[in-house]
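Removed from the display is one protein chain of the complex; every other protein chain stays in position.
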Amino acid sequence: MTAPFWVLLILLLSTLPAGPVFAEKVKLDSSHWGHEAGEDCVSCHSKSSAGLASQWRESAHAEAGVNCMDCHQADRADVDAIEHEGQIIATIVSPQDCGRCHEKELAEQQGSVHAEAFAIIEDRLPALADNVGGPAMRAASCDQCHGSRVKVKGDGSLDAATWPNSGIGRINPDGSKGSCSSCHGRHRFSKAQAREPAACVRCHSGPDSPDKEVFEASKHGMIYAAQREDMNLDAPEWVAGRDYTAAPTCVTCHMGGAGKLPPSHDVGMRNVWNLNAPVSERQYLVVFEDGVKMELPESAEVPKRGSELVRPDGSSGTVKVVATPKRRRQAMSMVCLECHSKGFTQGFMDQFDSVVELFNSKFALPAREIMDALYREELLTPTPFDEPIEFTYWELWHDEGARARHGAAMMSPNHAWWEGMYVVGRSFYARFLPEARAVAGAKSPVLVDAVLAEDAAHQWLRDPGQSSPILGFGHEESH
Amino acid sequence: MTAPFWVLLILLLSTLPAGPVFAEKVKLDSSHWGHEAGEDCVSCHSKSSAGLASQWRESAHAEAGVNCMDCHQADRADVDAIEHEGQIIATIVSPQDCGRCHEKELAEQQGSVHAEAFAIIEDRLPALADNVGGPAMRAASCDQCHGSRVKVKGDGSLDAATWPNSGIGRINPDGSKGSCSSCHGRHRFSKAQAREPAACVRCHSGPDSPDKEVFEASKHGMIYAAQREDMNLDAPEWVAGRDYTAAPTCVTCHMGGAGKLPPSHDVGMRNVWNLNAPVSERQYLVVFEDGVKMELPESAEVPKRGSELVRPDGSSGTVKVVATPKRRRQAMSMVCLECHSKGFTQGFMDQFDSVVELFNSKFALPAREIMDALYREELLTPTPFDEPIEFTYWELWHDEGARARHGAAMMSPNHAWWEGMYVVGRSFYARFLPEARAVAGAKSPVLVDAVLAEDAAHQWLRDPGQSSPILGFGHEESH
Partner (left out) sequence: MTAPFWVLLILLLSTLPAGPVFAEKVKLDSSHWGHEAGEDCVSCHSKSSAGLASQWRESAHAEAGVNCMDCHQADRADVDAIEHEGQIIATIVSPQDCGRCHEKELAEQQGSVHAEAFAIIEDRLPALADNVGGPAMRAASCDQCHGSRVKVKGDGSLDAATWPNSGIGRINPDGSKGSCSSCHGRHRFSKAQAREPAACVRCHSGPDSPDKEVFEASKHGMIYAAQREDMNLDAPEWVAGRDYTAAPTCVTCHMGGAGKLPPSHDVGMRNVWNLNAPVSERQYLVVFEDGVKMELPESAEVPKRGSELVRPDGSSGTVKVVATPKRRRQAMSMVCLECHSKGFTQGFMDQFDSVVELFNSKFALPAREIMDALYREELLTPTPFDEPIEFTYWELWHDEGARARHGAAMMSPNHAWWEGMYVVGRSFYARFLPEARAVAGAKSPVLVDAVLAEDAAHQWLRDPGQSSPILGFGHEESH
């Protein structure tokens, strides 16, 4: 490493967002803590919904004298303000609210891939959630991870179609994005709990992002399971290599401090690749002067510091700092290096990159090229998911290809191969190509097979002479 | 809530079944405990199968002076009585045996969906277990969860085709139903162990009832994983909101005490919906004077207290009490309310109900109507599973639809959507409908497509103009 990268990382995160002013509400200064009405809340909630109060009693908030009203107090003008037992409160405590004290964490979280989780999928929802499922699904499924756009009813109560919700990219009534309680369960808001692998499982599991399953089937997960007691999970600070070395959890690599690498609530900052894309690309992370962040593919022109750039939402911003893919990889490697040698770390990263590049070149790009051609030739309607091949293609990159890439990223050979690239290969050769040929009909040689002819990786298909005992055949075995 | 519902719940469970009399055997009165031969059992089993004795030594039974013979003692006339080291014993200790002391638990368990688990599937077994699999499968698969009909051989030993078995609806040699050791592992019979989520995993996991996976991927599971130490799992009583508030486990919501809601070994009592049905219906729970219980769909005529009703087994019974779907929902909500507000609880229930209703109306009812038509027109044989579409239809409701419904019921967005309704939609549009059209041939417009035309939810299929970036296409992305 040429320069102390962690200095850059701190720079990256030093912009505090300019949010609305919340006069008379709790602030970082501890003299603000301990709203006089707080005792009444606790007293009543020791009988009604007693769990709320007892979880709070175990929290650092309780210990510091921060009470219910300190967080839930609202202004009468707030769109979601309600009167409750004589107090004006809001049900939702947004990141903006938490950020009155937790300034650094808010600054890091805003603009992160977590905070933007709803924005990222919003344009997919009509075709996928609504057509394939149904609008009634959103509340219990997509929104629970990605966040809902919370709707406040006339009386200040929250619309059940959008709440309860603790999705990580929730659009809150105050306009802020995200939900701290997504990871730090209410009302204990425990650091230790959020450092557990289980903290991420609700969203990072399943066919498209099986990070729970990948971790459990990795050596990291194997050691964690055995030595959780040595992980010092409830330490005030939790720096890998200093406060614990038994094993990493999700937080360790993606958010945690490690040696001189500072911790950050921007969970995507250390990720080089966009793994959940049809074709993965290495990405620049662009941070603007106003705190907004943006991912840019490596193939794009590199933005210069101080230049103006138009952002996805149409606004324009001044580039403050850019983290190149190389820098992001260095940051992630700093975590690995707390327990592994340079050769080990580099070797692992090479193995991971090779899987992503193989997926791209052998499967993702040809499949996209074929799909493009079928749409262009109007052999498929433009509507997504009204033809079976569209599901096959979607699952090829969104699920099967994601599993291969996540498996390689976090060292589960089962996911890299059996749940990942093996299924990609099977789906590509035994489902996608036959379906594409059926759609293309007489145009198959041009629209489908010509695409494969370009790549030596598919040459084995045209060389059908080799036998192998792989299927359980051969004179010895089958007779 | 209009009246103290827990009073009704206690009423619901106050009927002790009139079982056979077991003279001279252990009873609730502690003067019966400590059979004189018990020491000999323990002495020998400290060498042979030593685990049996050492697990017992850790048990509340050992502490109270209840020994091996107190439970295993049999009458010579019992069909499964064997002589073992000079004593007449039975290998199986049935719920009827346990109920000599654990009267309340037996009364609750008898007639519950757990106790009836074998009866529920018995008529499915020939077509499914035997044809699709093979009769030899039953012992190691269906029977291990649902219970076997235990067969005693001439010498009093148990037929390996039916035992070992601890299925929850086992038909025991004494005629009683169930197996306490299904949840309370032999021979420790630990309360704490049965309160763990792991207690339910053996049966409540997998493609058709992934409750283990759903719980692990819910916020409840996330908190449990981090704060198991705070769960007070080995408390004598275990009332949510009083003895613990960190998180719920399966037992908490489905069986446990919560506030004033009494605990119960009738695991299905608080469930409004039959989620594992082709089409879900809200259900009445009818309890008869003789302790028998019966589920009735909301669409049926509501039985009145004191009326006579014919039951599935042909017998007639006098209705003692009926729990309406609304009452059952109130009972379940009483658990939620120990930690959540009324608005939160109601909002969650609305989100859950919406998913069930969407599944019913958009997929389950049309699919059933189409299948009905294909059978009626003799386009399919009456034999189940001899045509591929029958597997597609079966998995649509039994597996994929069940996952969507269970996922929504217990807050795993991954199961509600990616493992659930997304797969339902894909299977319905890309597999079931094409297969149905192929079977229907020229009759497709009437037998298949006319069914969909009735529902606006499928209108998007006939409006193929909308494009979307969902599949990874568009000028920006694909070039």
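For clarity, chains are labelled A and B in written order, and residue numbers in each chain start from 1.
We take it that contacts are C-beta pairs under 8 Å (C-beta built on N, C-alpha and C of every residue); 3 or more make two chains touch, one makes a residue touch a chain.
The model shown is predicted, which means the values in this text are computed figures rather than measured ones.
Touching the missing chain, out of A:D143, A:D174, A:E196 or A:E338, is residue A:E338. The residue touching the chain not shown here, chosen from A:G221, A:G317 or A:P366, is A:G221.
Touch with the chain that is not drawn comes from one residue among B:A119, B:A192 or B:L309, which is B:A192.
Only one of the listed residues, B:C68, B:A115 or B:C145, touches the absent chain: B:C145.
Where subunit B meets the chain that is not shown, the touching residues are 48-52, 54-55, 58, 91, 123-124, 126-134, 136-137, 139-145, 157-158, 160-161, 163-164, 166, 185, 188, 190, 192-193, 196, 198-199, 201-203, 205-208, 212, 277-279, 368, 371-372, 375, 381-388, 390-391, 393-394, 397, 399. By the touch criterion stated above, the residues of subunit A touching the omitted chain are 213, 216-219, 221-223, 225-227, 230, 240-242, 245-246, 259, 337-341, 343-344, 346-348, 350-352, 354-355, 357-358, 362, 407-408, 411-422, 424-426, 429-431, 434, 457, 460-461, 463-473, 477-478.
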